[in-house]
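Showing just some of the chains, left in place.
Lettered A, B and C in written order, each chain numbered from 1.
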Amino acid sequence: MIQAEGIVHRYGETVALDGVDLAIDDGECVVLAGANGSGKTTLVRHFNGLVEPHEGSVSVNGRDVSENLVAARTAVSIVFQHPEDQLVAATVGADVAFGPENLGLDRDEIDRRVSKALEAVNLSGRESDRVETLSGGEVERLAIAGALAMEPDHLVLDEPFTGLDEPARQSVLARLRALRTGGTSLVVVTHDLRDVLSLADRVVALSNGRVVLDGAPEEVASELTDFDVRVPENPC
Amino acid sequence: MLTYEPGDSFAHRLDPRAKLGVQVAFAAAAFAYTTPAGLVVLGLLALGCLRAANTSVRASLSALKFAVPFLLLAPVVEAFTFGSPWVVPSDAVGPALASVRVVLVFFVAAAYVRTTPIRESRAAVQRLVPGRIGTLLGVGVSLVFRFLPLVRRDLLRVREAQAARLGTERRLDERLSLVAAGGLRRSFARADALSLALRARCFAWNPTLPELRFGRRDVPALVLAAGLWIAAILPLLGFG
Amino acid sequence: MATEHDSVELVGDELVGNVARAALFAALMGASAYVSFPNPLSPIPVTMQVLVVFLAGIFLGPVWGGASMVLYLVAGSLGAPVFAGGSAGFGALVGPTGGYLLAYPVAAVVTGAVVHNGVTLGDYRVSTVRLVGAMVAGTAVIYALGTIGFALVQGIGLGAAFWVASAAFIPAEAFKIAAAVGIVRSDAIAAN
């Protein structure tokens, strides 16, 4: 489980997070919503110690993140907003293997994880394809596979639908649904709630670096529009 | 960080070519007169330039941070000799004066950076370097200013994405190659998009340049530049 | 409508592409001045700059690789914060590390010329020996000019200059050469 307590994060003068308390349980599916600049990305980067809080603290599975970086990054995997920046290798298979290799696993285990992760995102058999030949939706799915291969307790996706066309969007959504059913806990960051609301156990909205809403989708849907979030015409 | 800041100081209103002239001439004079007396005069002049640019000594020192260890180490190492007497303090004098000279040159350069917008720098380049080379250099310079923040952000993202998957556990050369390859890929993609955009906007050899005109206020700067040049050249001609 | 712009002379497509790449490489060079890691041998950190000099020669060839480094120096002296530690200004060119800076374009040309066996851009996937040789030559240029520059600017002997400004960095260059070889060998960048 991820536990953030009183996190304050500043960029120079800008206060990006202004005292955020949030706990995410194992197995939970949380949608983190909020307008551009509300602090969503900054918050999730705290979940695995990519940045340090100026005030407050974050723990993962009960251990302080900054003191156990490897543990935190094994437990929480993030797929960032710009998936094309995350691909580190020239081919699909090599890219997915990158994380497991860093964990020092043996080759068989690495191969097992690579096939499993590629299967989960429906890219099986594409191991030797070059990454630049993939479409936008495939790149996004590959980035998800790279994170899945870490076999994290929590998978965080920062704006996974940006720039995807409808089929790509649907295919990513279908993968997320399947993962959810399989028991992975998901945190989906988005400012566009169409479809993902049906995925969520819980919706948390940020505004100006604070948590302003936190509840089940049906409870909070009507209030979300106040915070510049795009809400589906017929929610749930 | 030392960068351009809008303002209306005396230096802000000077023609960029005049400021470039002063900078280069000042450096030449500083190399010609690296003596205590010379550096006192030049030091006053450098402070005058900062004053005219409404720039603090502190702000300009920030551009020097990286060089400080070098400036301190050079005199120390030069004073050291293998074998007795091990340290010859008088040997440190020359290098120490040289370090002071470097600081002064940085001050004058800082005054330029603080007071000259990119547009004016570009226009100056395009007028000082004739022909097609000047056009390419001018546009190229403005593109570097434009893309630097983007590429910096790209590199940060790449490093972050790798850290998230524990790339930090790898050997230094592998880490370097991953960061550089990521930066390279993004930069090539940006260059492709950019070149299309440049063509769509009719990137031409003969554009209208931003206006630059020497005015009366540039006279003191031009006189100063000329004076410094003459002073720098005199010793070479056997005077002074 | 159209006749009013008859005097416009468009820059050719290929040249526009090269200018865009050179500018992006110059920006990449500037950004890598901020990527530094501690140097166990010296108080001055190692930066990624030299690696980008190699890559400029390898990927853009001697002509445009060299041009991109010239662009880097000009932009930096006109105020872009692209020199080590994010500093800017003409002062850096005549400062203690000025020799290194001025060596970068030369080193990119040398590295590019060895890899591409002349001035025209060919395939950069040459033998590892040639690749490493090209970068060693580039490194030699950088350290030679860097040391001479340091000695001249600081008014000290070449020996002292070498120990202060160069010795502690040379081991780190091996990692950068290895990194560049890794990029070329792994086909990390799609051939174009």
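Please note the rule applied: a contact is a pair of C-beta atoms (placed from the backbone, for glycine too) under 8 Å apart; a residue touches a chain by one contact, two chains touch by 3 or more.
The structure presented is a predicted model; accordingly, all values stated were derived computationally and were not measured.
Trainee: Across the entire complex represented in this structure file, what number of copies corresponds to each chain label?
Mentor: Counting every chain copy in the structure file gives A x2, B x1, C x1.
Simple rule for what comes next: only the chains that are shown with their structure count from here on.
Trainee: Report, in whole Å, the distance between the mean C-alpha point of chain B and the mean C-alpha point of chain C.
Mentor: 17
Trainee: Mind checking the centre-to-centre distance between chain A and chain C? Centres are C-alpha means, answer in whole Å.
Mentor: Taking the mean C-alpha position of each chain, the two centres sit 37 Å apart.
Trainee: Once you find the CA centre of chain A and the CA centre of chain B, what distance in Å lies between them?
Mentor: 42
Trainee: Indicate the residues of chain A shared as contacts by at least two other chains.
Mentor: Answer for chain A, listing residues that touch two or more other chains: 132.
Trainee: Which chain C residues sit where two or more other chains touch them?
Mentor: Those would be 186, 188.
Trainee: Inside the complex, what are the residues of chain C that reach chain A?
Mentor: 186-188, 190
Trainee: Using the touch definition from the top, list the residues of chain A that touch chain B in their complex.
Mentor: My answer: residues 45, 48, 50, 69-70, 73-74, 77-78, 80, 82, 84-86, 88, 98-99, 102-104, 132, 146-147, 150.
Trainee: Under the touch definition given earlier, write down the residues of chain B that touch chain C in their complex.
Mentor: Its residues touching chain C are 1-4, 20, 23-24, 27, 31, 34, 62-67, 69-71, 73-75, 77-78, 94-95, 97-99, 102, 105-110, 112-113, 116, 118, 121, 125, 135-137, 139-141, 143-145, 147-148, 150-152, 154-155, 159, 172-174, 176-177, 179-181, 183-185, 187-188, 190-192, 194-195, 198-199, 202-206.
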